[in-house]
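Shown here: the complex without one of its protein chains, the others still in place.
Chain naming follows the written order as A, B and C, and within any one chain the residues start at number 1.
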Amino acid sequence: MTVESTAARKPRRSAGTKRTAAKKPPGAQPDLVQLLTPEGKRVKNGEYDTYVADITPEELRGLYRDMVLTRRFDAEATSLQRQGELGLWASLLGQEAAQIGSGRATREDDYVFPTYREHGVAWCRGVDPTNLLGMFRGVNNGGWDPNSNNFHLYTIVIGSQTLHATGYAMGVAKDGADSAVIAYFGDGASSQGDVAESFTFSAVYNAPVVFFCQNNQWAISEPTERQTRVPLYQRAQGYGFPGVRVDGNDVLACLAVTKWALERARRGEGPTLVEAYTYRMGAHTTSDDPTKYRADEEREAWEAKDPIQRLRTYLETSNHADEGFFAELEAESEALGKRVREVVRAMPDPDHFAIFENVYADGHALVDEERAQFAAYQASFADEGEGK
Amino acid sequence: MTVESTAARKPRRSAGTKRTAAKKPPGAQPDLVQLLTPEGKRVKNGEYDTYVADITPEELRGLYRDMVLTRRFDAEATSLQRQGELGLWASLLGQEAAQIGSGRATREDDYVFPTYREHGVAWCRGVDPTNLLGMFRGVNNGGWDPNSNNFHLYTIVIGSQTLHATGYAMGVAKDGADSAVIAYFGDGASSQGDVAESFTFSAVYNAPVVFFCQNNQWAISEPTERQTRVPLYQRAQGYGFPGVRVDGNDVLACLAVTKWALERARRGEGPTLVEAYTYRMGAHTTSDDPTKYRADEEREAWEAKDPIQRLRTYLETSNHADEGFFAELEAESEALGKRVREVVRAMPDPDHFAIFENVYADGHALVDEERAQFAAYQASFADEGEGK
Amino acid sequence: MTAEKMALAKAINESLRTALDADPKVLIMGEDVGKLGGVFRVTDGLQKDFGEDRVIDTPLAESGIVGTAIGLALRGYRPVVEIQFDGFVFPAYDQIVTQLAKMHARALGKIKLPVVIRIPYGGGIGAVEHHSESPEALFAHVAGLKVVSPSNASDAYWMMQQAIQSDDPVIFFEPKRRYWDKSEVNREAIPGPLHKARVVREGSDLTLAAYGPMVKVCQEVAAAAQEEGKSLEVVDLRSMSPIDFDSVQASVEKTRRLVVVHEAPVFLGTGAEIAARITERCFYHLEAPVLRVGGYHAPYPPARLEEEYLPGLDRVLDTVDRSLAY
Partner (left out) sequence: MTAEKMALAKAINESLRTALDADPKVLIMGEDVGKLGGVFRVTDGLQKDFGEDRVIDTPLAESGIVGTAIGLALRGYRPVVEIQFDGFVFPAYDQIVTQLAKMHARALGKIKLPVVIRIPYGGGIGAVEHHSESPEALFAHVAGLKVVSPSNASDAYWMMQQAIQSDDPVIFFEPKRRYWDKSEVNREAIPGPLHKARVVREGSDLTLAAYGPMVKVCQEVAAAAQEEGKSLEVVDLRSMSPIDFDSVQASVEKTRRLVVVHEAPVFLGTGAEIAARITERCFYHLEAPVLRVGGYHAPYPPARLEEEYLPGLDRVLDTVDRSLAY
């Protein structure tokens, strides 16, 4: 082993891997767009208010319903994982407002590129939530037709989908359509080269795409300071397009800011980065144990900002919803949970030959050969009755 | 072939791949650090002046000499390529000030990570220029010991070296040394994911590295607008460190700004991005034909900003150099050209067995086996006399 | 207009032009493919005739190029992407193997990825590092990709047509040192299947299998061997994924000997798979083990050594002799 001996010099600074003092988000963040306070108070925000100015009580209840059902679905999936019905689950707990607000801002002809956690966005796009469970159960790697709801498959390799979204948006522009595209990604993903390249391409081609970053403060065990030392929304400036930070636990603000950004895209003004400042209330996935790396107090502090509770308070104090609404929703929620349980438990294992399906669209001699060998091999067990 | 037919909608904007109106660098650029005007006039620039305040006439002549000799060497290499002595040459013509200014700002213990065009920086680091020619002649892929002059090998794959520089700088910090690291890259390279990742890593670890981008306006045939729609130095902000644009044809300004940035690094203030705004006066390489893609007028406009002429004017008008100096330099220049020619022509082809050398540091059974087979094969020709 | 003699590079250019003309969804993307027409001029004149919207100069970022091409394909386009040189495909490798190759399967067939990635590959042109590599095995090993390489102008023209028409991603390796070799292209001939090998010279004593730049070398070897009274059959594989083992098997059942030649390193090169599979298929026919000639387990050497590194006439002949000596 050849190891250079380094002349011992007097260290003049902390040795480089200590966390640099990242600008901690201040208690009152001047740069955070908010329309509903954690206490459920509606506040004005000139620029963005116009995008929710004409929102009806019914729509508000709709947003609330979306969040409640999404959370219920998510909880059901977590418990199905515990029961062994799913191999894994990535919970969105705490991020309902960011997802429902942005998801409801999209138009039917817009196209969405999610990560693996956008269950709430999928809900808004009309994807049957039980379809999301196939990959977590291990029966497929993506269980829906992306073009049925303009909702792309979940992407697990961090950041990749931001380039797909950008390319898709370039195509939208070429077609002369006025649709927009939205790409979801996390605070951790912001470090991936692919995400930076998607910023470059979208800016250079002025592509109609919104980059929606859910900064949930954590990338598995790493806090956002491991990814950046300045707020993430500022990243956009250096690529020549606007970035804005929105209260990710405020569904109204998320709706308004995303609408604004999508409108910009439609008008041909190019990309926008939206950083939804939120919090991953649960574990990274059901395989994760956050007690290894973060303090309970942090979570508790964020509980006070719960996205669902704050809209509920607002609905109640503004008399936009009555007891009946909440009771009905409770029942609907139970029914959803039940349906999800039933569908998942009945989900059949895939046929063995599915291994060889759809590897190619136009076929491939080797796949054919291996499929035939596999068939012969399977058949050899049938000959022997129940196999060896 | 299945092609979706896209409903013909009325295009609402240019179809996405048209160049977006990039902010053209204005005639007088408010954000361009300049200490010497194109007319050779010394101008003040408060912040940066201090870094060249005590520069002596001798040092100024030194910078001039560096630029002249570098250009001479470069011209010699271009003509050696024309004569078939080199397979390729990447000329630095026009970028002498950016390279000499920044190169002379480095300290001996600093470490430099170049692209393939940093012949002027190599010169400043004391690398024998003839060593640079080996890879262009095709006798090796890197002809010097990086640790002899703290000057890493040329890196051809665009952007890769920025991460090496960042890692090296992290090591410097770990060692508690107060050296700094400088990574060179081009305007084209700014689009590579690796460069973005190096910004992220250096910011997060507060690594003592200076990113020196020579924006020579072109990446082969693509103008900088294909890479960004805002000035490149602004990229740094969004990663949490300063970026500055310097007149890349002003050797004094390049020296001052790079010194400032290196000092920041030494003081533990982390990375800086310096964009040296300059121009590639020649072809991309000797294989390139710029008449295919750019207008002569552009080049002519930049000729008026020639980095060498402007320092000469300053030296002359300020009486810092006399005729004797210029005449002597002319002779030195000729001598350098002659030496380069001679050394290159005498450069031997590598031994055939070099193919198998240094593939591994600790050896590898397969390489040994193939080397032995190769030896036997070579020997079989010896048996037959002069071979087939 | 029937057959026309043209250089391989020109044949690709014509093929791209034909495709751009025939289908408004076809796009050309890459670094310097526009005004410059690519560093090898393969896309020369295309931007002029089809506009910046269809022949697109991209930012200098290969992952971005392939990643956005995927997105464009999802929108219904058929991007033909140029990677400037073999050694520069690796920044895009992640997008190619984890996204492009797998997305059709991931979507249970619901979406298609008709993306062609053109890669000028191989050595012999005296270039600097990263400009002479043969990484085809790194793509052929990956399910979901198809990998082909033409050896002559006619195949270049037709295989490119077929690659663009394919609904699967195709990695199209262009033998850059053959770009200037001219041969007949008949634009009306109906081509055979994209992934079928072709016997380009018949023989009875031994089979030489090659593709891309090495086909010409093998033809020269066969001619030289002929003079020594040996009859070699030359099979142009044309496709590395899938490999047309049936054609190779048929030839080897006749000749009973096989030598595979490629520029890529022998170790885990496509020749390894051919040797393994043909040995299995022809175990009782082979008079000699399948032998391989290729690059060494070393980085591609500097230009002044490439003649020693690359399989040439002598080295292939030497291996043929070794095989015949069994």
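The criterion applied here is as follows: a residue touches a chain if its C-beta (ideal position, glycine included) is under 8 Å from a C-beta of that chain, and two chains touch if they have at least 3 such contacts.
Small disclaimer: the values here were computed from a predicted structure and weren't measured.
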item: Which displayed chains the hidden chain touches across the whole complex; value: A, B, C
item: Per the touch definition above, residue among C:Phe90, C:Tyr121 or C:Tyr211 touching the missing chain; value: C:Phe90
item: Residue of B:Glu47, B:Asp145, B:Asp289 or B:Asp349 touching the missing chain in the full complex; value: B:Asp145
item: Contacting the left-out chain in the complete assembly, out of C:Lys176, C:His297 or C:Arg315; value: C:His297
item: Contact set of chain C toward the excluded chain (per top definition); value: 63, 87, 90-91, 93-94, 97-98, 101-102, 105-106, 129-130, 137-138, 140-141, 143-144, 241, 265, 267-273, 275-277, 279-280, 283, 288-292, 296-299, 326
item: For chain A, the residues touching the chain missing from this view; value: 1-4, 6, 15-19, 87-88, 134-141, 156-158, 188-189, 191-194, 219-222, 226-227, 287-288, 292-293, 349-350, 352, 354-356, 359, 364, 366-367, 370, 374, 377, 380-381, 387-388
item: Missing-partner contacts on chain B, residue numbers; value: 140-147, 152-153, 155, 157, 160, 162-172, 174-175, 193-194, 197-198, 200-201, 204, 357-362, 364-367
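We adopt the following convention: only the chains that are shown with their structure count from here on.
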item: Euclidean distance of C-alpha centroids - chain B vs chain C, Å; value: 34
item: Chain A and chain B: spacing of chain centres that average the CA atoms, whole Å; value: 41
item: Junction residues of chain B - those touching two or more other chains; value: 6, 15-17, 19, 191-194, 226-227
item: For chain C, residues contacting two or more additional chains; value: 53, 58-59, 61, 63-64, 75-76, 112, 167
